[in-house]
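All protein chains but one are shown in place.
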Amino acid sequence: MRTLIALLFGALIAAVLWSFVVAPGRGWWMPASVSTYGGDIDKLFNTITVVLAVAFVGTIGGLAWLVWRGTRTTTVRALHTHGNARLEGAWTFVTGGLLLTLALMQLSVWRAIQAERGSGGKPLVRVLAAQFDWRFRYPGVDGMFDTADDFETPYRLVVPVDERVVIELRSRDVIHGFFVPALRLKQDVLPGSALTAWFEAHTPGEYDLICTQLCGSGHYRMAGKVQVVSRADFDAWNERMQREWRTNGQERP
Amino acid sequence: MFRPTIRERRARTPALQRATAAAAALCLCVACGFEPGPAPLEFSLSGATQSALEDAPAVRDQIARELTTLFGTPSQPAYAPHPAWDAAGVDLNQPDASAGAPYPGLAAAAETYRRECLHCHGVEGGGDGPSAFGLTPAPRDVRLGIFKYTALKDQSRPRRADILHTLEQGIAGTSMPNFQRLAPAVRESLADYVRYLAIRGEVESALVLTWREEEELSPEAVGEALTFVWSRWAKAPSKLVVYEGEVPAASKERIARGDALFHDPLKGNCASCHGTSGAGDGPAAWKIGVDGQREPAYSDAWGRPIRPRDLREGLFHGGSRPIDIYRRIYAGIPGGPMPALGETMKDGEPLLSSEEMWCLVHYVRSLSLREGP
Amino acid sequence: MTAHGAVAVPRSRLDPARLGVWLLLVTEAMFFAGLIAAYLVLREGSSNFGAPAGHLSLRLAAVATLMLACCSLCISRADVALTRKRGPRIVASWVLRTVLFGGLFLCLLAVEWRECFKAGVTPRTNLYWSSFFVLTGVHGLHVFGGVLWAAWAWASARRGLNPVRTQLAALYWHFVDVVWLVLFTLLYLV
Partner (left out) sequence: MSESASKARWFSTDHEHIGRQYLFTSLAMLVLGGMMALAIRWQLAWPWTEMPLIGRVLFPKTGHVISPDFYTVLFTMHGTIMIFFVIIPLLVGAFGNLLVPAMIGAREMAFPRLNMWSYWTMIPAIACLLAGFFVEGGGAASGWTGYAPLASVTSGAQGSGTGQTLWLVALLMSGVSSLLGAITYVTTIATHRARGMTLMRMPLTVWGVFTASALQVVALPMLTAGGLLQLADRLLLTGFFTPQNLVINGVALDAVAATGGSPLLWQHLFWFYSHPAVYVMVLPAMGIVSDVLSVHGRKPVFGYKPMVWALCAICVLGFLVWGHHMFVSGMSPAAGTAFMLSTFVIALPSSIKTFNWLATLHRARIQLTASMLFALGFVALFIIGGLSGLWMAATPVDVYINNTYVVVAHFHFIVFGGSVFAVFAGLYHWYPRFFGRALDERLGKLHFVGTFVLTNCVFLMMHQLGLAGMLRRTADPYVYGMFEHLRPVNVFITWSAIALAAWQLVFVVNLLKARATPRREHGNPWRACSLEWRTAASAPIVEHGPYEYSRPDANSDWLPQARDDTPERVSSRPQS
């Protein structure tokens, strides 16, 4: 039995390490970050993960070893001890210090991510969430929302690359979650208030936008795309959309 | 001398391991070759047909058989070839794909429909899927062939482009989402499948009507019903409401004029239903019900009470581009009380000129915008 | 399975019933804290909170407050009478007065509610009134519970039995009273 237990714990360590080692190669991992602060978040994540890995291997390995040792038939009687205050103090102090260090490491990035909250930075686009669609409202030529030249488009959020993009999130009905894994950006869309968030994408491409807050039975299909394009392409697209809104539209016979 | 009372019995480790390994291997074997699927579907007759033919089960069975001959089943959906198609130069079973990508075909579209649409719209497109309960507005029952949001006039049946437009844009303000995440060719096939369901539903009710009138269903009568239904769909492309050139600018004057037209009972008369502030609370649209509560005065073609849109929300079911709203004013909403102002004549003259309708469009849009009236 | 025979002897000086009631009061305090916190958060944060708009009768509420104060006073008189080993009739009469004043408070609350409904004010009017009806309603239920409790205590106090019951009822009444003072301040005064 003790062999089996040792094997089980060994297998557990192996399985956990294996699953984390092979994961990035198989795409069972965060997609490559394309936003400026995404790299910082990944760095924090990796730091924590390394700490976790050491702690995990140490504790489970220790557990397995202790069980292996404790089940020796030669052991006649267990050690009688009620504890060791100095040891308790030591590991409390060390763990506490480690946790505090980890916590303090988060602060600057957290501040940076949340920098736009309530600062009144001028949003490029207004994200309108409703059961079960994302719609994006752009301010049009005058750069002002709620004017006659605003235009609106579902599904696809088009933004320029290498620019700080501020978005304003609004919901018409229930809480939705605006999540773009590649941008490392997630913010609940709260009905009744307009929250702002920001990102700066550095790689053009098309990225999935996911609703992460349960919003009803159609929640699972509330998908969208974030399309990051060059400034020139963005302007051209903007112009094309505005033209469509000023004319008959692209009519297919 | 210390002796434990409970001796740990030596578990038979090898046996345990072997059992575990065997179980795991078995699971793997089963898992590899396992691919579950959905059970096949069948079309059933609509509730209206069932109740109309309650006393004539034989006719009911006959109609069901005819429909299967003409349209196949959800697993093998296909139109029976129709003579009118040759004249029109179309083959509905081989629709041309304008997207260029390989066209999935009706059978594949049925699979897509089953995954994406059936939960709300039901197997037959009756708007009665298991998830339809409680949705306001209720999912469209396409079996009447009436589609509310098209770019067409004369209450026409929709073109494929109209159905596609709804699939691409969704219907803002309802639970109908957009389907842009599906490839364009898949969306086109889905639009074709929706048309297929609509035609099937229309033929079904036409057959019931034919039987009511003639008390029998001859093959000729069936063919006539099909021709009649198809002819309505064939007319659609010629009915597009087009506005050439740029949309007139949303100037203050136009908005003011739109305001006047909106409230003028002899011109737009919009306020009678949509209310003086556009809140959808106009007197004509509401009545006092038996319980003393205010309830909608009108019903739509599906028999559901219908309330005028609150225009201040800025959410337009048929699309919020100016041209979409223009078309709504011009052609009305089929199946509902919204009139087609662009086709209304007064003393031999059109009631509203194109310019006047644009003024209305800008006024209606301004209700939800910052620089409102 | 009590054959293991551990004889329960409350070793500590804590009286289980008293501790139980204190714990009950802790949960009740947290419960009202939740409701009141929600009220304050909404009052400070909501743009559409609304106001009493003259439908409240401060005089009525002041009388009601007085009634509750009398409840508290009477039941504590009963408590004092118990500690001074007065006769059951004196204790019972104080407890009975608590029941009566509690009943009066509930009547006043009912009058207040009826006036509101007459004036067309309902929980749906605005958030202030939603909070008003929920808070006073929940508190009213607690007063009703207190009345029942006091009546129960009266039934036993009359025969000189179970003094603990009266003492615990007193504890509960003081709590209900304090909660009312907070509610009165928040809903009527501030």
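Lettered A, B and C in written order, each chain numbered from 1.
To be clear about the criterion, a contact is a pair of C-beta atoms (placed from the backbone, for glycine too) under 8 Å apart; a residue touches a chain by one contact, two chains touch by 3 or more.
Worth saying up front: this structure is predicted, and the values here are computed from it rather than measured.
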| item | value |
| --- | --- |
| Touched by the hidden chain, restricted to displayed chains | A, B, C |
| Residue among A:36, A:147 or A:217 that touches the chain left out of view | A:217 |
| Where the unshown chain meets chain B, residue by residue | 2, 4-6, 8-9, 11, 16, 19-20, 23, 27, 30-31, 35-41, 114-115, 118-119, 122-123, 129-131, 133-137, 173-175, 181, 310, 313, 315 |
| Residue numbers in chain C that touch the chain omitted from display | 1-12, 14-16, 19-20, 23-24, 26-35, 38, 41-42, 45-50, 123-127, 129-131, 133-134, 138 |
| Interface with the undisplayed chain - residues on chain A | 1-2, 4-5, 8-9, 11-12, 15-16, 19-20, 23, 26-31, 37, 40-41, 44-45, 48-49, 51-52, 55-56, 59-60, 62-63, 66-67, 69-71, 75-84, 87-88, 91-92, 95-96, 99-100, 102-103, 106-107, 109-111, 113-114, 117, 131, 172-175, 177, 179, 181, 184-188, 190-193, 195, 208, 210-221, 223 |
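In the analysis below, only the chains that are shown with their structure count from here on.
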| item | value |
| --- | --- |
| Chain centre separation (chain A, chain C; CA means) in Å | 48 |
| Chain B and chain C: spacing of chain centres that average the CA atoms, whole Å | 58 |
| Residue numbers of chain B (touch at least two other chains) | none |
| In the complex, chain A residues that touch chain B | 1, 3-4, 76-77, 130-133, 135, 144-152, 154-156, 172, 216-218, 221-223, 225, 244-249, 251-253 |
| Chain A contact footprint on chain B (complex, rising order) | 2, 8, 10-11, 13, 16-17, 98, 116, 119, 131, 151, 161, 164, 168-170, 172-173, 175, 177-178, 180-181, 237, 240, 242-247, 250, 315, 320-324, 362, 365-366, 368-371 |
